[in-house]
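Complex shown without one protein chain; remaining protein chains in place.
Chain lettering (A, B and C) follows the sequence in which the chains are written, and residue indices restart at 1 in each chain.
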C-alpha cells in the first residue's frame, strides 16, 4: 500500500476510572487496548483522545490530522459538546473522515446525527455467548473472518435496532439468550464512510479478542478516505457549447 | 379495501405423496393448508396449482388471472420447465404479478432468476427451535407481528445466504443451534414485488402456525399489483417544445 | 379506503409577504395553494401552519393530530426552533408521522437531521424548463404520472446532491441548462416515511401544476402511517422455554 492511515481512537474513559470491574479488564482504558492493537500495523499512525481532555481531545487541528476516528462512549453521551459533534460530523460528511462507532456508541450524539434515528435497541448484560456471523463474505470488513467468530461472554444487543437500513450489512449476531442483532453496519454519508460494530462491553475483555480487533483494523482500512476533490455545489452556469470529442 | 386479490398457491406436491412423515402432517399437500388459510380472507380469491399438472398448472390464462403467486418447491426444481419459468418471470417483471417464494423454494429456478445468484445457504434438519425477529417494525409484511414469534420445531437455514442485499429486510431468524438467517426479504424486480420467507419445512406443521400464516397473508397484500401503465421504452422522439405551464 | 389522513401543510410564509414577485403568484402563500389542492380529496383533513405562528404552528397537540406534515422553508431555516425540530423528528421516527420536504426545504434543519448530511446542491434560477422523469414506474408516488411531466419555468437543482443514497428513487429531473437531479427521493427513518420532492420555486406557479400536485397527493398517501405498536426495546429477559407449536 504505502499509504499511511492516521487513526484517532476516542474513548469516554470514565468507567475505567471508577468501576473496579472495568478497571480490572482495562486498567489503562479501552482506548489503549484498541490503540495497542492498531499500532502493530506498520501503516497506521495511532493516537488516542478522551472525553475529559480539552475539546474532548478533538480539536480542529487533531481532526485535520485524522483519517479515521473510532468512538466508544456510554454514560457521558449527553455531556459531549454539540460543537465538537458538529465538527466531527462535518469532517465525515465534507472531508471524508472515516468513523467507526463501537458498542454503546450507538446512542452517541454523533451516531444519532449520522443515522437520523433514535438508535435504541434491546439489551441484557448477563455474560452470555455471542456468535458473530458474516452475511457479506466478500466485504472488505469481513476479510480474515471466515464464516463466524465467537465471543464467550458478551452483552446482548437485540432487534429491532432503530437505525435506517444500512447501506451494507456485514455481520449479524446470534445470542445464547435468543436474540439476533445487525452487529456490523455500513453507512455512507457525504464523502465519509461510517461503520457501526456492536461488540465491546466494558466489563469483558472483548477488545483483546483477535477477531474483534481484526474487524476494527479492516474497518479502519475500509473507511480511510481516498483524496476526493470538493464536490462542486452552489450557483451554477448553464451548459456551454460542447465541442465534439 | 374492496379490491379483490387473486392468489395462486403453487406446490411441488411430490413429497406429500411418497413420504409418510410429510403425508402425516399435510395429507392434502402443503398447498391446501396455505390455501385454506388464505381462503378465510373475504377479499382473496384462491386457487392452487401443482408440478404434475399440465404446464405445472401455470398456463398463460391462469397466470393472467393471478395477482400473486406463492411458490413451494424442493426436489423437482430442475424438472420445472424453463418455458414456465420464463413465463412466471415475465409476469412478475412486466405485469407486476407478486411472487412469494417459500422455504426450499430458495433454490428454485424462478428465485435464482430473480436474484441472479446461487441462493445457497447452510441447513440442518434437527427439529430445533426458531425465533423469527422483526427488524423493520413498520413494514407492511410485519403487521400483526409484534417483536417476534416462535416456531417450536424447524429446519435451520443459516448465513451466509447467497442473495443480493434485499431491497427491504423484514425478518431475521435465530436458531437454537447457533445460527442466524435473513428469513424475510423483499426484492423489487420490474413492476413486480417478490418476498422470500424461509419457514416451512415439510415435516413440521409450520403452515398451520398462525404467525406464519399472517406473514403470508401480509405478503400477499404487499405484493399485489396496483394498476400501472406499461412503461414507455424503445425508440424515442426528442423533446418537443414545452408550452409554459 | 375509508381511512382519513390528517395533513398539516407547513410553510415559512415570509417571502410571500415581502417579495412582490412571490406575492403575485401566491397571494395567500404557497401553503394555501398546496392545501387547496389537498382539500379536494374527500379523505384528507387539511390544516396549515406557518413559521410566525406560536411554536411555528407545530404544538405538541397539533402534531399529535397530524398524520403527514409537508415542509416548505427557505430563508428562515436557521431561525426554526431546535425544540420544534426535535419534536418533528421524534414524531417521524417514534410515531411514524409522514414528512414531505419540498424544494428549498432540502436545507431545513429537519431534513439535515433526517439525512445526516449537508444537503447542498447546485442551483440556478433562470426560469428554465424542467422535465421530471419517472425511474420507478410501479412506485406508489408515481401513480398517475406516466413516463414524465414538464415544468415550463423552474429553478434548476443539480447534482451532486449531498444526501445518503435514498431508500427509493422515484424521479430524476432533466434541466434545459444541462443538469440532472434526483428530484423525488424516499427515506425510511424509524417508523416514519420521508419524501423529498424538489419542484417548487416560489416565483413560479409550480404548486398549481396538476402533476406536481398529484405527486404531493401520492406522497401523502404513501407516507401516512399504519397503526404500528411501539417496538419493544430496552432491558430484555432471555428466551423462555418455547412450547412446541
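The working rule: contacts are C-beta pairs under 8 Å (C-beta built on N, C-alpha and C of every residue); 3 or more make two chains touch, one makes a residue touch a chain.
Computed from a prediction, not measured in an experiment: that's the story for all the values here.
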item: Selected from C:85, C:134, C:151 or C:236 as touching the chain missing from the view; value: C:134
item: Touch criterion as defined above, residue of C:172, C:191, C:215 or C:236 at the omitted chain; value: C:172
item: From C:72, C:161, C:187 or C:204, residue that would touch the chain that is not displayed; value: C:161
item: Contacts of chain B with the absent chain, listed as residue ranges; value: 89-90, 93-94, 113-118, 120-124, 126, 128, 156, 158, 160, 162, 164-165, 167, 176-179, 187-190, 231-239
item: Footprint left on chain A by the chain that the document does not show; value: 1, 96, 129, 131, 134, 136-138, 140, 143, 146-147, 150-153, 188, 190-192, 205, 209, 225-226, 228-229, 231-232, 239, 242-245
item: Residues from chain C at the interface with the omitted partner, ascending; value: 131, 133-137, 147, 158-161, 165, 168-169, 172-175, 178-180, 182
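Here, only the chains that are shown with their structure count from here on.
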item: Overall pattern in which the protein chains touch one another (line/ring/star/complete/other); value: complete
item: Gap in Å, rounded to a whole number, between the CA centres of chain C and chain B; value: 33
item: Approximate Å spacing (C-alpha centroids) for the pair chain A, chain B; value: 36
item: For chain C, residues that touch 2 or more chains besides their own; value: 188, 190, 231-232, 239
